[in-house]
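Note that one protein chain is taken out, while the other chains of the complex remain in position.
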Amino acid sequence: MSGGKMLRQIHFWILAALTTVLLSGCGSEYLVLNPKGPVAETQYNLIIISTILCAVIIVPVLALTAFIVYRYRDKPDNKAPYKPEWAHNTALEAIWWGIPVVIIAILGYFTVRDTYVLKESPNKEVAPMTVQVTALDWKWMFTYPEQNIATVNHLEIPVGVPVHFQISAEAPMNSFWVPSLGGQVYAMAGMATELYLQADEPGEYAGFSSNFSGEKFAHMQFKVVAKPKEEFDQWVKEVKGTSPAMTKEDYNELKKQGLSEKKLYSAFPEGLFEEIVQRYSHGHDMDHVMKKQPAPTGDKSKETSQETQQSTDMSNMHGMDHSSMKH
Amino acid sequence: MMANHHDHSHGHDHHEEHEQLKVLGFWIFVVTDCILFGTLFATYAVMMHSFAGGPTGKELFEMPGIIASTFILLTSSFTSGLAVLAMNKGKVKELIGWLAVTAVLGLAFVVLEINEFTHLAHEGATIATSGYWSAFFTLVGTHGLHVTIGLFWMVALMMQLKRRGINAVTRRKITNLSLYWHFLDVVWIFLFTVVYLMGVM
Amino acid sequence: MTQHQNHGNHDHGSLKSYVIGFVLSIVLTIIPLVLVMNQMLEKTALVITILVMAILQFVVQLFFFMHIREGEKPRYNVQTLILGLVIVFTIIAGSIWIMMFNKY
């Protein structure tokens, strides 16, 4: 088989595959390519920039490969020059040390810039809302310190408000990922990682655990519902009115290995999240994350009378350094 | 490079070259051992405060024993050097003698370390106590294990020297052994500084 | 000192160099010991001083005991050692840097 034919085939397949990917890229199932919030947007832009920058060099090199392989194939009647000793050219070599340097420099600039940007809230105008995320075996628990409600495998957030997630685990390591809203961060026992996300459009988004955590890991998914602020407040009220409160026992039940349905709770034990973090803390300084919190979390509000009794047995929790979380 | 264009029918020359080769290999092995200890040091540094409510180093270290073992090991590094000097002078008896002194010092070091470990275990610090103690015992223990292996090696070499005297092969082996021994001394210096001195500060 | 060399080996140190090395390393052990046992410096300064002493002592061992300067050329052993030390440094410093979580 001739080299030319072979190359054309290789190219055909690469191009076919790439086109499939790109053309269908607009489809709504391509979550990452359909950002629904500023964080995912930033990342989407980076994906596009980096694809273009890579393509700028990769595509010409692919073309060059095809050309060279075709032109210099060993055919008796091939008239292309043959210079078996030609093995060095400083100018050429300088070019191909140089061009990638330039591309990497540009790419590096964007990378570093956005790395810092994404550590901050994507929206400086609106005060962020805090949601605490705990990865359990194999379910996600969300506690809302400001609203004092809790949910399992189901997250509701207001549209247009940056959400400051504090993420930990009482299970093997997981990763908290809502591709439509932005990239992931690990959920690890004994640590509280942070992530800012914001939804700009109401809708239902898929959430995944993307770090392998054992047998039922594939089912450890959750749903994110973004709705306008008023509807969100309405929903919080509803949860408060209709759902049971989470007790310590409920939590202990919840953290046992196994899957769980979606669950809603009108309250949760005070400082539950901090307690989970502290339980496995390995000497790390968690102040940075914790101090962004408005107040000790959980049920200390006196609004709903049925919940107050639980807060009392929470008050003498041991092993917690409350002072470091006060501000 | 193997500069052996000339005669290699002399088995003798060939041997010498081969032995030289082995010194470089051993040296590289020592460098890999450096990486091994470096990794353990890194672990120790990261776990330095992970006491998990258990005892700290400051509470349990007994410095007199540690200081004694430090000087013992230092001295043994010196005596192993003297052994090499004796070898260069071609004096087998002296060589074996200095090796024996080195071995005795090394043994004393190991005994002191075992003592220390039992003491710590009595005080409730074992490898399972906390992240800190896991890192401590692994780091210090790995060094102790190296010393112990060195002792066996030393005995084997003394026996070989008795039987065969100083020749290209035993010469290379002694060179490697003393290299190894100096290296263990260096590792100990860092252990002493980072684990003990900084531990009791 | 050791003229008696068969096979044209390099001179693997002399008694003098061993003694100097030994004395230096003893001194370099005692200084940090005294400093620490008597808490003579402020903490950071102390840590830095004793680490420097340890490194110096390493250098002493290298030159006076391990005879790093001798041996055939090219000095592959020295090159390997330097590279190895760079990696060791990376492992330790990198780990510490990376594992300081949640700080900017």
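Which chain is which? They are A, B and C, in the order written, and residues in each are numbered from 1.
One rule holds in what follows: contacts are C-beta pairs under 8 Å (C-beta built on N, C-alpha and C of every residue); 3 or more make two chains touch, one makes a residue touch a chain.
In the analysis below, contacts and distances are computed from a predicted model.
The chain absent from the displayed complex carries the UniProt protein name "Cytochrome c oxidase subunit 1", chosen from "Cytochrome c oxidase subunit 1", "Dihydroorotate dehydrogenase B (NAD(+)), electron transfer subunit", "ABC transporter permease" or "Heme ABC exporter ATP-binding protein CcmA". For the chain excluded from display, the touched partners among the shown chains of the whole complex are A, B, C.
Annotation for chain A: contacts to the undisplayed chain at residues 1-3, 6-7, 9-11, 13-14, 17-18, 20-21, 24-25, 27, 29-33, 40, 42-43, 46-47, 50-51, 54-55, 57-58, 61-62, 64-65, 68-69, 72-74, 78, 80-89, 92-93, 96-97, 100-101, 104, 107-108, 110-112, 114-119, 167, 172-173, 175, 177, 179, 182-186, 188-191, 193-194, 206, 208-218, 279-280, 282-283. If you put the missing chain back, the residues of chain C touching it would be 76, 80, 83-84, 87, 90-91, 94-95, 97-104. Residues 1-5, 8-9, 11, 14, 21-22, 24-25, 28-29, 31-33, 35-36, 39-40, 42-43, 46-47, 50-52, 54, 127-135, 137-138, 152-153, 156-157, 159-160, 164, 169 of chain B touch the missing chain (whole complex, contact as defined above).
In this text, only the chains that are shown with their structure count from here on.
Centre-to-centre, using mean CA coordinates, chain A is 48 Å away from chain B. Separating the centre of chain B from that of chain C, both taken as means of CA atoms, is a distance of 15 Å. For chain B in complex with chain C, the residues that touch the partner chain are 16, 20, 24, 27-28, 31-32, 34-35, 37-39, 41-43, 45-46, 63, 67, 70-71, 74-75, 77-78, 81-82, 84-85, 88-90, 168, 175, 179, 182-183, 185-186, 189-190, 192-194, 197-198, 200-201. By the touch criterion stated above, chain C contacts chain B in their complex at residues 2, 4-7, 9, 11-15, 18, 21-22, 25-26, 29, 32-33, 36-37, 39, 43, 46-47, 50-51, 53-54, 57-58, 61, 65-66, 72, 76-77, 80-81, 83-85, 87-89, 91-92, 94-96, 99.
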